[in-house]
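Here the structure comes first, spelled out in structure tokens, and everything after it is commentary.
A single protein chain has been omitted; all remaining protein chains appear in their positions.
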Amino acid sequence: MKDIASYLKSILLFKPEEPKTPFVLDDFGNQPDNSDDDNRDPSMKKEEKEEKDNDKEEKEHDSRNEDARKDDRKKKITKPIPINSKEKGDDEKENDDEGENDGKIDNSIDTCLEVIKKIYSADINGDFKIREFKVRVKDKVYRAFVCFFDGLVETSIINNNILLPLMTLSVMPMDTEDQPVREIIFDHLIPQNQIKVCKLYQEVVDEINFGGIGIFIDSLDVAFAADVKGWEHRNVEQPTSELNIRGPRESFIEISRANSALLRKIIKDENLIVEDVLVGERSKTPCSIVYIKNIANSRLVDEVRKRLKSIKIAYLRDSGELEQFLEDSTFLPAPQMLLTERPDRVAAYLGEGRVAIIVHGSPHVIVVPITFFNLIHSPEDYYLRYPYSTLLRFIRILGILITLFLPAIYLAITNYHQEMLPTDLLLAIASSREKVPFPTIVSIIIMEVAFELIREAGIRIPGPIGPTLSIVGGLILGQAAVSANLVSPFLIIIVAVTGIGSFAVPDFSLGYSFRAMRFIYILLAGFSGLLGISLGIFIHFLFLINAKSFGVPFLAPFAPKTTGRRTNTIFRAPLWKEEDRPDFINPKDVKQQPFISRKWVKSEKGVRVDGSEDNNR
Amino acid sequence: MDQKTTIGNFEAACILLNLLCTKIILDFPRTVSEDAGTAAWLMILLDSVVVYILFLIMTRLYKKFEGNDLLGVSEIAFGKTGRIFTGIVYLAQFIFITYVILRQFAEDIKVISLTSTPVSIVILLFAIGMIVGAYLGIEAISRLHVLAIPLLAAAFLLILLFNIPRYDVSKLSPWLGLGVSAIFEKGIINLSYFSEVVALFFLMPFLKKKRSYGEVGRYGIFFSGIFLVLSVLCYLMAYPYPTSTEFFLPVYQMARTIKIGRVFSRIEPAFILIWASCAFLYLSANLYFITYIFQRTFSLKYRKPLVVPFIILVFTLSLLPENLYSTLQADMQIYRTFSWIVTLILPIILLSVASARARIRKRREEARLSHD
Partner (left out) sequence: MIEHAKKILVFIIIISMLFLSGCFDAYEPDDMAYVVALGLDNGSDGNLVITLLLAVPIAVGVGPEPGEIDNATNVITVAAPTILGGINVINSLISKRVNFTHAKVIVISQELAEQGIEKFINTFIRYREFRPDTYIGITKGSAEEFLKSSKPVLEFNPSKHFELIMESFKYTGFSNGSTIEEFYSKMESTCEETVAILLDVSQIQETKDLNEVFQKLESHGKEVLEGDYKAENVPVVYENKIRQMGSAVFKADKMVGELTGLETFYYLMVSGKLGEIFYTLPDPGSKEKSTAESGEYVSLRLGQARKPQINVKLKEDKPVINVKVSLEGDIMAITGKNDYSTGEGLKKLENYASEYIKDNVVSFLEKTRDEFKSDICSVGKYVKRTFLLWEDWIKFNWPEKYEKADFIVEVNVKIRRSGIMVKQVPIIHSKGDK
């Protein structure tokens, strides 16, 4: 009896779980502070928050208080961190510096040498080089050393522009009797175009980390840091993902200065501002905010800056990661920023009043704010003549509709609404399905998944056969499946056309979003036919309409009916007609062209040869 | 509400157009032709003119209260109890019309295509759309209206256009149908078809320019009047009088007979897409209005938590009627007898009382000021 009772108790009584202690890499006190106030929905221009944010903010407030309390509790429980341990966090560095002269550079070069060796663990680091030498200034010889990372610097510049003048130039006669040593060295002896005078060790360390060289001279309480970047990088090549026939074929590379140079080559405007922001604690990735000062809305720029500066992460490797930290809504099935590889495209968007973000180490540049229609424009649309590009846009939209809806509509019609098909077609479909064992929805999902697998695998097949193999292989596989009576031949056509349609989407990210939504539509269609598809469209469009990209509604010229011209959305207007910048971005200057931009259209006598008008006509 | 959500004029007009015209794709042409025979289009024309005039009267009376929705006006008129009473009346009206139309849509689609799915599942599908729409608020709903209504209107006109070979003007004769007295008598009751106009008065606080509600209302009523009359006219021209009272979905029937060549002849499932989109837009806007009226009547702070309880209420109510014809149509008959009073006469009463009160108050203020 007792056994039965205890057995029943063990099954039926509720037992709370025991607290577990999983393996963590670090103690609690070392983790950087995660609760951040700034990453809430930003409030932008005309669009205001809804009540939802009111609710959410209240709940967030409560949960944040709770989290803060929990953190405080954790902090009280654990031990304090020893000062001299190897693992360093944010707090550590400051503690360290405080232990040594507030981080200021010492007069004595031996101290400096020791500090630098300790900071960089010079005995372990193989590529950290220190070169000691002597400088002669004003008839006195000072000891000096330079330190740099081998491989990040261009050694010829070091040799010719730093070591050579310091070691030899000092013998040249100069009119420098009454200047202090530091000024003599800074003004005359280091012919390098980017030099910074540093008082703190941290500044020198930051420069050395990114391809600089630190110059320490005895008896000076400052050090010099020169920029001698030179590392192996790609050349400017053709863009790999946004191919075109017309238009320039340069693409961005991984160096942010080279990218901003490519932009400045196109927009030769002194108002083009390139602001630097460092993102990431460890990686300290330099990002640049690029905008045209007297066109872009200053509140937009402020918002971009605020968001960038308030990101606290450890590593930032690529602009794709940055996009995910900046976007308004993580779970929306559509991207809210545009990533592009082409400088001409970015320059066009900058000219409209948008803001670009360049991330060092990534050949893709982020453009904000974006509407849905920008994602379906191809870079080539403006370089072609008006009739062709209108037709191309139309075909592209057809491709988008096909890739999103075609399998779902096929499923809905053949399973629920057979009366919609012409009788011949229906009998053909019915006869081709006679030998197929699976119901239509299962075969569609099998074929779609197989197609996606082939596409995904095709990315990794080396060489030029990759993309070809994916499509051709898909079709051949499909043909084999038909012969084996696994799927019906109509399905192969449907799936192939869908796949081809998905390549028509110019933006990579939007194409992925459509590929994912397609499955949801297939499920809805399999469940309730065309009613399910219309439910899916309704909810999908509601979410898209509600989305905002940096405060600009996502379906902007259509969704709130703005008063500006709606030319460049689905179809474009002839170039001489595009007088206004898109006004939902609120640029400072809306007119980009006068009403008549081709002055020669007036009669011959009205325009002189050099293009100026003759108003006396 | 701290933050102001605003919708533009065109968006409000599209919402009004959809609210008034969704009944075309339900059984509206059939019931009016039952009432007035072959002169049904004449009756609807007269009705829309009358509603237009009533709306002009209402805008005139509304001048003092711009920016206030109808509940605010009733508060000025009768105080807090007045507001609560008006709120309950309109809440009842909106809930009633929502559940009736929800059930009607579900039943209709069961007859058309999804014949063996249980009604509750079909209603559930509509309910999911309604929840999402009502959650995201009037801004998102109105923007979706702007995108969708021009397309839906064009598709509807296309259906009417493709039926042109079957139109025969002599099917509209005898011209006065069942008699002038029938037209006028039934005409008054059929003013209830325009009862969704009252939704405009609840949209007032959201409009950007306070003055533009008049324009929105006029355009909305004008265009919806055109669509209503056109639909009844074309339906009567395609099906002669006694037959026209028999089909339960007139526009569906007209869409069925479109035949352009052998291939393009059975496109009425495309009609289901149009139909379902209208349904979703209408129902989610209605659910938003229900929660909004409730929130405003009882001065609650948050609107979003109200969505789920009300959808459960509407869902349960819509499962109450037993079958398509008897209970549902009977409900609609009762509704139609009184709804025009509630939505067209009651606002006028409220507005006149409120303006009278305001005038009295102002005069008392002036008297007091001049006294001091």
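As written, the chains take the letters A and B, and residue 1 is the first residue of each chain.
FYI, contacts are C-beta pairs under 8 Å (C-beta built on N, C-alpha and C of every residue); 3 or more make two chains touch, one makes a residue touch a chain.
Remember, it's a predicted structure, so these values are computed and weren't measured experimentally.
Among A:243, A:430 or A:516, only A:430 touches the chain that is left out of the view.
The missing chain, though absent from the display, is touched by one residue of B:8, B:29, B:82 or B:177; that residue is B:177.
From the options B:5, B:212 or B:257, the residue with contact to the unseen chain in the full assembly is B:257.
Only one of the listed residues, A:211, A:351 or A:489, touches the absent chain: A:489. Interface residues of subunit B facing the missing partner chain: 37-38, 111-118, 121, 124-125, 128, 168, 170-171, 173-179, 239-243, 253, 256-257, 259, 262, 265-266. In the full complex, subunit A touches the omitted chain through residues 414-416, 418-419, 423-424, 426-435, 439-441, 489, 523, 526-529.
What we mean here is this: only the chains that are shown with their structure count from here on.
Separation between the centroids of subunit A and subunit B, computed from CA atoms only, is 47 Å. By the touch criterion given at the top, residues 48-55, 412-413, 416-417, 419-422, 528-535, 537-539, 541-543, 545-546, 553, 555, 558-561 of subunit A touch subunit B in their complex. Across the complex, subunit B meets subunit A through its residues 1-5, 8, 10-11, 109, 113-114, 117, 122, 125, 128-129, 132-133, 136-137, 139-141, 143-144, 146-147, 262-263, 265-270, 272-273, 276-277, 280-281, 302-304.
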